[in-house]
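Input: a single structure, listed below in structure tokens.
Every protein chain except one is present and positioned as in the full complex.
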Amino acid sequence: MTRYIVRRLVGAIPTLFIISILIYGFVLLAPGGPTAAFAMNAKMTAESRALIVHRWGLDQPIPVQYCRWLGVCNPDGQGLGILVSNSGVPYFLPAAVGGGNNGVLHLDLGISSSKNGVPVTEVIGEHFPRTLMLAGVALVVWLTLALLLGVISAVKRYTKIDGAITVFNYVAYSFPTFWLGLLLIIIFSSALGWLPAGGMWDVKLDPAPGFYFGSSEYWSFFSQHPLAVLADLASHLILPVATLVAVSVAGDSRFVRASMIDALRQDFVRTAGAKGVTERRVIFKHALRNALLPVVTNIGLELPFLFTGAIATETVFSWPGMGKLFIDSVGKFDYPVVMGISVITALLVVGGNLLADIVYAIVDPRISYG
Amino acid sequence: MRKRLTVLLAIAAIVTSACTSSSATGTPGATTKPSVAPSPTAVAIDISTTNYKPEAVTKTGGKLVMAEWQEPVTVWWNEYDNSATDVEAFGFSLWSLWSATADYKYYPQLATTVPTVLNGGVVLKGDGMDETITMRPGAMWSDGQPITCDDLAYQVTWQMDAGQVGNIQGHLGWEDITSVDGGSGTTCVVHFAKQYEGYLGLWSPLLPKHYLQTVSVADAGTKLYAANNLKAGVYSGPYMPTSWAAGAEIDYVPNPQFWSTIKKSTAGFDSVVFKYYDSSATEMAGFKNAETDVAMNYNQNDLAAMTTTGINQASIDSIDGTTYEQHSWNYASLKTKFGDAGAKALMTALHYAYDKGAINQRIVGGIAVTTCNFNSPLVWYYKELTCPTTDVAKANQILDAAGFTTGADGVRVAPNGKAVELLGCTSKSRTYRVNTLTLLASQLQQIGVKLDVKPVPTVPDLFGGWTEQGADVPCNTTHGNFDVAEFAWVAGLDPLGIYLLYYSTYDPSQGDHSGVNYIRVNNPALDQLLDQLKRTVDLNKVRTIMFQIQDIYVNPDNAFPEIPLYYWKTVVLKNTAMHNVVNNATSATNSWNIEDWFKA
Partner (left out) sequence: MVESGGARVVETPEALEELLTAHPDYDVQLESLNQRQLAWRRFKRHRMARLGSSMFLTMVIIGIVGPQLLPFEKNSYVPSNQIVQIGRPPMVVPYFHPFGETTQLQYDVLTLVVNGIGLSLLISVCATFIATCIGTFVGGIAGYFGGWLDTILMRIVDALLAMPLIYLILVASEFIGHGAASWFTVMLIFALIGWLQTARLVRSVMLSLREEDYVDAARVAGVSQMRIIFRHLLPNALSPIIVAATLSIAAFITAEAFVSFVGYGIDPMTPTLGNILNGAQEAINAGNWWWAVFPGAAIVLIVLGINFMGDGLQDALDPRAKI
């Protein structure tokens, strides 16, 4: 088992390496750059612009730029010395051992070109918890709902209830996420006025300054008025979560239904029935556990897509998370942030796949891996 | 996703920095226009007496929430970036010496008076001049250091430093300063070697010497006033930023030094927040749901939506602005395609072919004011011009007389054999502009001109720099790959703002490619007038020159390659409980007098 895990981990490394090249290569296709923002400035001299280009290292050959971004080359080095850190140690080793401290391998994703000098890791770090909140709540709601709907339609298969749930699933699955979001806003915010049109918190909730999600003021206010803050958070979460869940639950509940039906047909269920256990307990103890298997392994695969599926939702609801950051950065041609988010998402996906494989291997005794 | 054109903002910055004497002889709304006589009488043009009188503050405290739908880029407004959103968000943290008022005058901020020739603050000395700036005695920066003439003097050296990276002010105006007297006192005399018309736009903002000296000049833009370390910055204005939650909001607290040494009263609010929405529509919805007190960055295109959304009419404040929607024609491209004579005839015909009324009606719902002047009626050097009327027959006549024939498909053919097929460009994120060009295309069909409309991203396509992308990127205004482009200019208070737009050597295809004369106009008479303008500080002479420039501009026979459409309206939404929120259409933006705001 351990050998399998180790092998998979090692096998992921070339994949990640290729991913990094692809990410960097993609961005190379793009025009503009950090100097794009100064395009319309009549009074900036050409020398000043050249200085900016030099600062960002854009006048270096491309492989060198890639190498520096990755964290294998030393920005201060010259010639072949770029592979070695200032302490004489190969640059790609961790800083603690004397290696470098710039670049992806050293957890430095560069500096945002549209946020005037803020490191990319900080920018992403600010946005990540907000997406986590949205994705986390959506995940819980969607799993619960998928299980519920799947089980109900499996137990009541071929009846009207099953039919209704199936129709709902199909229709919900066909809605583009962003359009569903727009519709919900039209109905519940513009027309009825019950829920806020977007955002994540009501800045007026707290008269003190510095009140935004994740700030120290937010948490201290939360400790004093937990219900008010939770209610506010909930009111902002309802519509985006509903949007995210509606589309995802459809696919999964059909999946659960299929697995449940399969499990219900199995012999051991009939045996348990024969032993005299009530039908209900049979379902929920035995069949469910077996039906959970594919769903559980699926989570690992679905998780990254929650973050990316959130792009549409976050855009429509002005949720200031990673998805919205990505879209805004692409629009501003802020390459460091775009690359940073891509790297993190790729890591999440690879990690998620790995997790799914490992869980599957642990849980399913029929699979043997050398 | 919809971004205000940085061009508009570039000019706003150019105007702020080259800003100068200008004043309307009346408040906006009062339509007293200056006399139309060609040589205006020597009426004393006073720019430092404003009608602005704030209400007395009756209640302080509470939290002020302002709203925007475009995030600023940096605290360094007008230094390392030129967006109006920067001025909106940080103009009241880093003050200038004086600010533009809503009635197009100046009122003092860090200085105590606004120096002009009229009040003796500016003394002409041969080719040069001396400007006396009186700072406030006892005024302090937010960290307790005094604000003195030393800061003024140091900033001159700092702006001119060769190590500057990315500073957008350049050297215009600064290079004419020889010395600043005053030391650590508060009465400063600035010596100019040459008279500079835009002197009022310098020190906008005023920067603290002791803070600037903590890092090298090249690092200043990134290390000082950093977005993730706002508390370490040194500020002079009423509210200073403490944190910036990217994509969400900026938080401010009152600057105690300001309220005790400059304003000498209690802060209007205990805390201030600038909240960012995803789009103007969600910002409107947020205002309607009482999430915010003042919502900014609206124009004439939003008025209809405001009424339909059900926003209280008393909350909507709409005034005519100095921004004007215009079509920039690329004269160099026309000349290349159709020859000099052909281009001139075509451009003249175009002046007659536009139906601006129809554009106003269809696109803006008829609520804008069409114009043929690049100046707003509210500026003191505005001349009432006789606009050419829409005359399709005349346009066709002009083209026929110049030798343009009509092909079988209805498209004209120039004397040199080229079909008149033109490319129209604009930002793809502004649908109404795409619609305007489409409408224009159908109008131009009537004179046999075929216009193809191509929307592109603002940056880097429409306004990308010379080296930022290939030379043949369609619609790039710097390279001149367009025939007509639509965007908005601010022809602001300072008449010198047009210097960079219309002076022939600022053609971006020439020199170091940093000019913004996108229309590539090359009119020697105009160049001469602009040169005179730059070196004149006598407001009467300035007005005479500007009258002459406007005459050149409007006459279709001059084939001037810029056709203005209509003036924008500056619209702000404000909670009826807010006091002293005065809609300001200049580049000082709507937060210009935030130190007087209160909510009761």
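Note that the chains take the letters A and B in the order they are written out, and that residue 1 is the start of every chain.
The rule is short, and it goes like this: contacts are C-beta pairs under 8 Å (C-beta built on N, C-alpha and C of every residue); 3 or more make two chains touch, one makes a residue touch a chain.
Only a predicted model underlies this, so the values are computations on that prediction, with no experimental measurement involved.
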Residue of A:V6, A:V97, A:I186 or A:A234 in touch with the missing chain, whole complex considered: A:I186
Of A:L105, A:A135, A:M260 or A:A312, the one touching the omitted chain in the full complex: A:A312
Touching the absent chain when the full complex is considered, from A:I165, A:V203, A:V338 or A:A356: A:V338
Hidden partner chain, touching residue among B:T336, B:Q397, B:S442 or B:T505: B:S442
Contact residue for the chain not shown (choose from B:Y154, B:W259 or B:Y432): B:Y432
Residue ranges of subunit A at the interface with the undisplayed chain: 14-16, 18-19, 22-23, 26-27, 29-31, 170-171, 173-179, 182-183, 185-186, 190, 304-305, 307-308, 311-312, 315, 326-327, 330-331, 338, 341-342, 345-346, 349-350, 353
Missing-partner contacts on subunit B, residue numbers: 1, 279-281, 284-285, 304-305, 308-309, 362-363, 428-429, 431-432, 434-435, 438-439, 441-442, 445, 451-457, 461
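In this section, only the chains that are shown with their structure count from here on.
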In the complex with subunit B, residue positions of subunit A that touch it: 31-33, 35-46, 48-49, 51-52, 55, 111, 114-119, 122-123, 126-127, 189-190, 193, 196-200, 202-204, 207-215, 315, 317-318, 320, 324-325, 327-328, 331-333
Touching residues (chain side subunit B, partner subunit A) in the complex: 1, 3, 6-7, 10, 14, 17, 62-63, 65, 73-74, 76, 80-82, 164-172, 218, 221-223, 226-228, 242-243, 245-249, 251-253, 270-273, 275, 277-279, 282, 285-286, 289-292, 309, 457, 459-461, 463-465, 467-470, 473, 478, 500, 506, 512-516
